[in-house]
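Note sheet for the following structure.
What you see is the complex with one protein chain gone and the rest in place.
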Amino acid sequence: MSDHTLTCANVYDARPATEVPAESPLAWSYQNTGRPSVSEKSRVVLRERAMLGHLILRGGAIVLDDAVRQVLGLQLPGRPNALSHDESGERSIQWLSPDEWLLIVPGGEEFELEQRLRDALGDARDTAVKNYAIVNVGGGQTLVELEGECVRELLMKSTPYDVHPDAFPVGKGVTTVFAKSNLILRRPTEDRWELVLRRSFADYLYRWLLDAGAEYAIGVEA
Amino acid sequence: MFHIYCPYCEELREEEEFHPKGQAHIARPTDPDTCSDEAWGDYLFFRDNPRGIHHELWVHAVGCRKFFNITRNTVSYEILETYKIGEEPRFTAEHPAGKPTEQAAAEAEAVARQEGVKA
Amino acid sequence: MQRYSGFGLAKHALSHHENWERQWRNPTPKKQYDVIIVGGGGHGLATAYYLAKEHGITNVAVVEKGWLGGGNTARNTTIVRSNYLWDESAALYEHAMKLWEGLSQDINYNVMFSQRGVMNLGHTLQDMRDIQRRVNANRLNGIDGEVLTPEQIQKIVPIMDCSKKARYPILGASWQPRAGVARHDAVAWGYARAADALGVDLLQNTEVTGFKIRDGRVFGVHTNRGDIEAKTVGCVAAGNSGVLAKMAGFRLPLESHPLQALVSEPLKPVLDTVVMSNHVHGYISQTDKGDLVIGAGIDGYNGYGQRGSFPTVEHTLQAIVEMFPMFSRVRMNRQWGGIVDTCPDACPILSKTPVKGLFFNCGWGTGGFKATPGSGHVFAWTLAKGQTHPLAAPFSIDRFHTGALVDEHGAAGVAH
Partner (left out) sequence: MNQSVKQPNRLGEGGRIDRARTLSFTFNGKRYTGHAGDTLASALLANGVDIVNRSFKYSRPRGIVAAGPEEPNALVQLGSTEAAQVPNVRATQQALFDGLTAQSTNGWPNVQRDVMGLVGKLGGRFMPPGFYYKTFMAPASMWMTYEKVIRMGAGLGRSPMVPDPDVYDHLNQHCDLLVVGAGPAGLAAALTAARSGARVILCDEQEEMGGSLLDSRERLNNQPAAQWAEQVLAELAECDNVTLLARTTANGYHDHHFVTLHERRTEHLGETAPVVDGYCPSRSRMHRVRAGQVLLATGAHERPLVYAGNDVPGNLVAGAVSTYIRRYGVVPGTKLVLSTSNDHAYRVALDWHDLGKASGREVVAIVDARQAPDGELVEQARARGIRIITGSAVLEAKGDKRVSGARVATIDAEAFKVTGQAETLACDTIASSGGYSPVIHLASHTGARPTWSDEVLGFVPGLVKGVHAAGSARGIHDLAEGLADGVAMAARALEALGRTAGSIELPQVDALREGAACALYQVPHEKQTLRAPKQFVDLQNDVTAAAIELATREGFESIEHVKRYTAMGFGTDQGKLGNINGMAIAARCLNKTIPEVGTTVFRPNYTPVTFGAIAGRHCRELFDPERYTALHQWHVEQGAEFEDVGQWKRPWYFPQVRAEAANGERESMAEAVARECLAVREKVGILDASTLGKIDIQGPDAREFLNRIYTNKWAKLEVGRARYGLMCRDDGMLMDDGTTSCLGENHFLMTTTTGGAAGVMEWLELWHQTEWPELQVYFTSVTDHWATMTVTGPEARKLLAEITDIDLDRERFKFMDWREGKVADVPARVFRISFTGELAYEINVQANYARHVWKTLFEHGDKYGLTPYGTETMHVLRAEKGFIIVGQDSDGSVTPEDLGMQWAVGYDKPYSWVGKRALSRSDTRRTERKQLVGLKPKDPKVVLEEGAQIVFDPDHAIPMPMVGHVTSSYYSPTLESGFALAVVKGGHRRMGEIVYLPSADGKTHAAEIVGPIFYDSKGERQHV
């Protein structure tokens, strides 16, 4: 038994050290359904950002905020449904519930990040009084970006959540109903929307997006 | 379709994001092992089912996944308030227009909580 | 009572229908009755009729706050079947089924009970296990039933998509040939007319506002038209049972939920049986007028508003279009909601209560209409004798304390 399993929490790097073929949750969809190409007619463009690092952070806002500032230099969004990014735009943290946040970072950073956060939150060997959780969920979800003039209408076909700019400004993210499934919907910039899909529903959601987006000549970037 | 204010997400959301979970404030007997079959049966199955103001437990299943309570009129379906677990309703069958004295206190408490989140 | 027949109809036609009698009187409440039945829906009127007919108790008032048959009798999808899983339920519903089979003649009112068969589809292996289990139980209980293969189903309902392409392909079905549908309003009116003819007073627009209880015994009711006394009071008021219980000072293990239904525009006959699918959540039949009658789901919240949430209707029609892709261009005319009192074990309560002389018949959930004659028959017996009918014994309130539930939720799983 490896050493750290003897501690309070089992933390480990899920990524292989060597080159091992990896498949995003949409791998099967690309093969089975295909990828309509992007053309000048495309009023919606879909792009998957596969293999990013996804961590769920659970705990009290005040406790976590310190650690997140220290490790990421980012403020923990305290307001419901808030989404913030670091300056590069590569790392984001999103409010999911009063004690739950989603961290998305470039693929490969997540293990080190988790360790640093755990270190900042207190010695992993002595957490009997520290109540928090960090969970790697990167294999279970993927991020999809949508851009184009008809994105908002495509979203309106799919979710009952109000995606009007007044109700959904940049820097917002919500978990909501999408078609007959659910996902996390975020708006990192004026023109770009992001969907965080669960792996097992990804194919359904992909087929839904292509179907709903056909009217706008949706294209999928390879 | 209801439009429900989630007290945790602090905004109105569509009913499709929520699941109703029955009557609110059902207390589990504190010492189950010594309570009577009647008391246990009452806890499990017997409900108020009023025509009018009713307190119910809901969960923001597709959202923050938090449970919370709704005071709702079961005839008009008007939602009078939503409140967090552990809080008391302002609107009750006895006080359909709200409990006036507690109102201020409740609001102050809510504000205090918000401050806490901001910090 | 003026007897109805084809010949009578012809005779009345010659006099321009001027000589039809009232189907029931509109009496003034008496001060006292032998039995008061609270609730003038199908069950209450049936109870009154059987009290008078089978037990000779005719000094009976049916107290109805609105119009006769105006509750769930007026708002259901009219399905009648008896293929329940558990012995206790099966016995009760089969008792009702046998009464249905002679009902029009018994009450001289054509309730248009049409035994066109009811099919419950199975879409998963577990569905099929449950269907086998239920049909086997039905057979050994003397209730007709068989398990159909997809090929047999396709023959009975050629317009249904029985292909493997479906999201949840149809693997089989249970089939009760004696089951069917009936004309819901006529059931209430027929019982009302027959009970009235035997001397029962039907008091419409009379709302019970409280019970007269002394020393733990009931001796009458308060109403908006004054007090009415009786030593035996039976409450059969779906959608109001909880409220009545509260008036009598106790609670019931009931919750009232909206149950929605809808109809299409009238179509030329295209579906001559009843098809139900629990898995994709929809059930459908076609009336003699041509409307497709479609049952939607129960909303999860309590509601007395006779309306539910629109997504429930969306899901139901998605299921119908999934099963019958050709109905996509057919149009929905109207939707409505009933109020169903649901018990934790999806079975009714036919029971004495903590108040002596006060009996409750409630909690039928979505199974109320099909039980109407049986429920009335058994409840009349119970009121007449002051003790629970053997068929009703398993359905006492006590079961929620002892744990002896009759859990139709379990494997029967069939909601309607």
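By written order: A, B and C. Residues from 1 in each chain.
Note that a residue touches a chain if its C-beta (ideal position, glycine included) is under 8 Å from a C-beta of that chain, and two chains touch if they have at least 3 such contacts.
Note that the structure is predicted; figures quoted are calculated from it, not measured.
Touch, as defined at the top, links the missing chain to these shown chains in the whole complex: A, B, C.
Looking at B:14, B:42 or B:56, the residue that reaches the missing chain in the full complex is B:14. If you put the hidden chain back, the residue from C:79, C:137 or C:276 that touches it is C:137. Residues 4-6, 8-10, 12-13, 16-18, 20-26, 66-68, 70, 74, 87, 91, 101-102, 104-105, 108-116, 123-126, 128-137, 139-142, 146-147, 159, 167-168, 183, 185-186, 189-190, 204, 264-270, 272, 280, 286-290, 305-307, 309-310, 313-314, 317-318, 320-322, 325-336, 399, 401-405, 407, 409-411 are the ones on subunit C that touch the missing chain. Residues of subunit B in touch with the missing chain: 1-3, 14, 19, 21, 28-29, 31-33, 35, 37, 40-41, 43-44, 57, 59, 61, 65-67, 75-79, 85-86. One chain of the complex is left out; on subunit A, the residues touching it are 1-2, 4-10, 12-18, 20-25, 27-28, 31-32, 41, 51, 56, 58-59, 99, 127-141, 153, 156-162, 164, 166-167, 179-181, 198-201, 203-205, 207-208, 211-212, 214-215, 217.
The rule we apply is simple: only the chains that are shown with their structure count from here on.
If the chains shown are joined wherever they touch, the resulting network is a simple chain of contacts running from one end to the other without closing.
Rounded to whole angstrom, the centroid-to-centroid distance between subunit A and subunit C, based on C-alpha atoms, equals 50 Å.
In whole angstrom, the spacing between the mean C-alpha positions of subunit B and subunit C is 33.
Counting partners per residue, subunit B has 16 as the residues that reach two or more other chains. Remark: subunit B residues 1-2, 15-16, 19-20, 22-23, 37-38, 40-42, 44-51, 54, 56, 72, 74-77 touch subunit C in the complex.
Residues 61-62, 78-81, 96-98, 100, 160-161, 174-177, 182 of subunit A are the ones that touch subunit B when the two sit in their complex.
Those residues of subunit C that touch subunit B in the shared complex are 240, 242-243, 246, 251-256, 299-305, 307, 309-311, 344, 400-403.
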